[in-house]
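Only a portion of the chains appears, each positioned as in the full assembly.
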Amino acid sequence: MHLERIDPEGRGRFAFLAYDQGLEHGPEDFRGNPEAVSPRLVLDLAHAHGYTAVVLQQGPALATRDLHPDVLRLIKLNGKAGIAKGDPYSPLLCPVEYAVKALRAVAVGYTLYPGSEHEGRMFAEFAEVVRQAQAFGVPAVAWVYPRGKAVQNDTAPEVVAYAARIAYELGADIAKVKWSGTLDSFRWVCESAADTKVVLSGGVLTEDPREFLDVVDKVMKAGGAGVAVGRNVWQRPRAAAAAISKEIITRVRM
Amino acid sequence: MHLERIDPEGRGRFAFLAYDQGLEHGPEDFRGNPEAVSPRLVLDLAHAHGYTAVVLQQGPALATRDLHPDVLRLIKLNGKAGIAKGDPYSPLLCPVEYAVKALRAVAVGYTLYPGSEHEGRMFAEFAEVVRQAQAFGVPAVAWVYPRGKAVQNDTAPEVVAYAARIAYELGADIAKVKWSGTLDSFRWVCESAADTKVVLSGGVLTEDPREFLDVVDKVMKAGGAGVAVGRNVWQRPRAAAAAISKEIITRVRM
Amino acid sequence: MHLERIDPEGRGRFAFLAYDQGLEHGPEDFRGNPEAVSPRLVLDLAHAHGYTAVVLQQGPALATRDLHPDVLRLIKLNGKAGIAKGDPYSPLLCPVEYAVKALRAVAVGYTLYPGSEHEGRMFAEFAEVVRQAQAFGVPAVAWVYPRGKAVQNDTAPEVVAYAARIAYELGADIAKVKWSGTLDSFRWVCESAADTKVVLSGGVLTEDPREFLDVVDKVMKAGGAGVAVGRNVWQRPRAAAAAISKEIITRVRM
Amino acid sequence: MHLERIDPEGRGRFAFLAYDQGLEHGPEDFRGNPEAVSPRLVLDLAHAHGYTAVVLQQGPALATRDLHPDVLRLIKLNGKAGIAKGDPYSPLLCPVEYAVKALRAVAVGYTLYPGSEHEGRMFAEFAEVVRQAQAFGVPAVAWVYPRGKAVQNDTAPEVVAYAARIAYELGADIAKVKWSGTLDSFRWVCESAADTKVVLSGGVLTEDPREFLDVVDKVMKAGGAGVAVGRNVWQRPRAAAAAISKEIITRVRM
């Protein structure tokens, strides 16, 4: 466990600014705020507002290697396009060593889809990512989204709690999971993660920022360790993105 | 064969406290006794009652590395979530070397699903685990659960006996199999395992502890070498878990 | 990013002469202009007209190693025949190191089929190609063609924009994509690629050269970085191929 | 070709005592003669009657490493349980090097299922086993059983002859195949194997030993090199097993 790289004071609070949606969803996510099509916006926001780290794939990390050297980077190690249907497989695209040595990663991320017929390859890859992250002294963050025929509702409390637990069992330092709907159920999600910290997956843009901020409040009260937010920030114009960033970071109280 | 690591006096009796259900079944298994959501409970119980070893996946083993150094650890090397239906594949998540060197394993475990269409990958992985375990001087324990379209009843005596035999043929030191229903049939299970020791897979919580303890008695009379029990211990409140632990260990007579 | 190998003056304009159709489509593509069946024609054209590089598979590159040493070579690293139906997989056929050291590559190319059920293997292979290209100091060019059941129209603007973005997210220096139909939509394609340069995939022969050249003009006005053209050049007789080559290169204004 | 390890006088005759049925068929094969559940019986028989070698999987070989050091061991390198239906795949479970160095193998065996949709993986693994066996100076024995939708009758002469030929084409020293029904047809089987020796696969227990011994006689007359027999020996009580062992070895005239 090497959380000190992204949490030097040991406060156990994290606010990640997620920017891997260009691969996962495509540029349609940037249509409403075209400035967001370049990673410069999120790097500026992280620089100005003190996000724990910006989440980038290999490509944007390479292209912006020299921008805002003060902004920490969590490199997302696996990914897939959002085109194909069927049970998802998100392969390792970038090894931990390259992320750390060439892309200045101080943390690494990997998405797990438990319940997919390809679950085993992702579990095995992530378990190895955990060991590599240990070796290179950076924390491993698991995005965990149960999928597949047996998953009727991927925000049901028992499904989200299972997601958090899987992250713990495989050795993740931090689990990123969906909102389970209520403060009480999310408390069980956080307890299920045992020693692994739980952060909220920001999800789709809520028109009224207070709606999202209210969820953040509940996450923190439930024992959550923070958020990994993307669209709820950078799908707003720069001024509104700055405003909600301040609110988020205040609530996470890092 | 390196059973001396977990059986220094060579008595051939084993009582493992299994705690890999968080991955295999999810946190629903901890609902009835929420304290069990953390591995501290099972580590405390093992410390107090002298279980042979606690069974942990990589994640909990990492998180509790410094707790109860006297408690021996059997690291479960493969695993899967209990979400997907269909023929199971449980991939190697943790190599033997890492289990021994980084997680203080004195034994390693691996689940085989004979009859699954993915059987071959698991047989090959486990056969290699056996050789690695030899090289690192720790015993290899096989969880063996026949599955797939051709398996109508996975507790039928001939199915359980075949499970035990597969463990032997691949080189397991210990086989963990289900209860075959009667003392006589379980005697054949133990004989089928030849030189491999057989331990009972504890299974679901029996409301009356005596029901479970009666099975343990029969296993020992049938020539079994002990148990690997989880839910029948830690799904009970701490005091009741302590009580049944004493009873189990007395019956196994280690 | 090592574009200097194919763009020493840093003008950011590229005109590739593509000649990998013998594998992708078969010799039927050469029927109309049989001279094109040998790579000598495209090497002559590149020598005479100053294309950025000629695109070759391993075989033709080996066979013509000593021809026109002044002509730069982009080695296409993966490929498949155009016979099988179903979701495409185009495997790595030639490692970056061999392309650079044995085939004199100054750039490397790889085709991605996002949306194919085999997408993951190609994404992972290309992400590694990007890192190898970095290590060997050559740019990586991604051919990106969304495919599969979920892709109704592979020239729809949002599909082409997603293609360009995928190239960026994985770390391509240049993305080769299809024409999205209008100047405005192609501008969004180029913006979606962020720091990655976008070149037009030349596509099928247009009977009237002006039709193709008009598209090239729009690509450049939309922010494109050039073209990768094949059939629109070498499916014409040598004189006409020379004539359109001059027109293309003038329009790309390298 | 290193047959001298199991045939120092170069007589070209072999009688293997097969004991890999515990994995392939399960302990039901031992029900009729429960003593056979332990490999001690076959080791005793081989010690007393001079079988060429006993056939063991990794597990029994490990467990009996120090028993009857005079008995030679052929380690079966691949295997599968007999539970799953469908096209068989029998993966490599034990590398040649481990068999030779750790398990005292003087010969190695591998089962091929030509016609299975997984044929290719087995052919490739066995071809490598042949090369490894060459390197370690031990003969490679191929069990060859055509399977799959296209195989109506796996003892038809042309099917058994093809099995023997495949062993030869891949480089086996010895092919183990089923009885093709007649002396004449088995002569063609042996001729089809060219330089590869052919031994009979013993098959199920025949109630009257003479029935089996009659087949052995025909095999030898047809040009066969011997037998690999299991159930027809150890499914009989120890005395009867000894008696038929003498008869078999006399007929093979090693």
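When the chains are written out, they are named A, B, C and D in that same order, and each has its own residue count from 1.
FYI, contacts are C-beta pairs under 8 Å (C-beta built on N, C-alpha and C of every residue); 3 or more make two chains touch, one makes a residue touch a chain.
Worth saying up front: this structure is predicted, and the values here are computed from it rather than measured.
**Student:** Give the total number of copies in the whole complex, keeping in mind that only 4 of the identical chains are shown in place.
**Tutor:** 5
Just so it is clear, only the chains that are shown with their structure count from here on.
**Student:** Ignoring chain A, what connected groups of chains are left?
**Tutor:** In the absence of chain A, as far as touching goes, the chains form B, D | C.
**Student:** If you take the chains that touch chain B and keep only those that also touch chain D, what is left?
**Tutor:** Chains in contact with chain B as well as chain D: not a single one.
**Student:** For the two copies chain A and chain D, what is the rotation angle that overlays their Cα atoms, in steps of 5 degrees?
**Tutor:** Roughly 145 degrees of rotation.
**Student:** Pick same or different for copies chain A and chain C, depending on whether their interface residues overlap by over half.
**Tutor:** Homomeric contact, different residues on each side for the most part.
**Student:** What is the distance, in whole Å, between the centres of chain C and chain D, each centre taken as the mean of its C-alpha atoms?
**Tutor:** 56
**Student:** So how far apart, in whole Å, are chain A and chain C when each is placed at the average of its C-alpha atoms?
**Tutor:** The separation of the two C-alpha centroids amounts to 34 Å.
**Student:** On chain D, where are the residues touching two or more other chains?
**Tutor:** There are none in chain D.
**Student:** Hey, how would you classify the chain contact layout here, line, ring, star, complete or other?
**Tutor:** Shape = line; chains linked end to end, path left open.
**Student:** Using the touch rule from the top, collect the residues of chain B that touch chain A in their complex.
**Tutor:** Those residues of chain B that touch chain A are 20, 22-23, 26-28, 30, 34, 37-39, 57-60, 62-64, 79-81, 83-86, 89-94, 98, 102.
**Student:** Taking the complex as given, what residues does chain C use to touch chain A?
**Tutor:** 1, 114-117, 119-121, 123-124, 127, 130-131, 134, 146, 148-151, 158, 161-162, 164-172, 188, 191-192, 194-196
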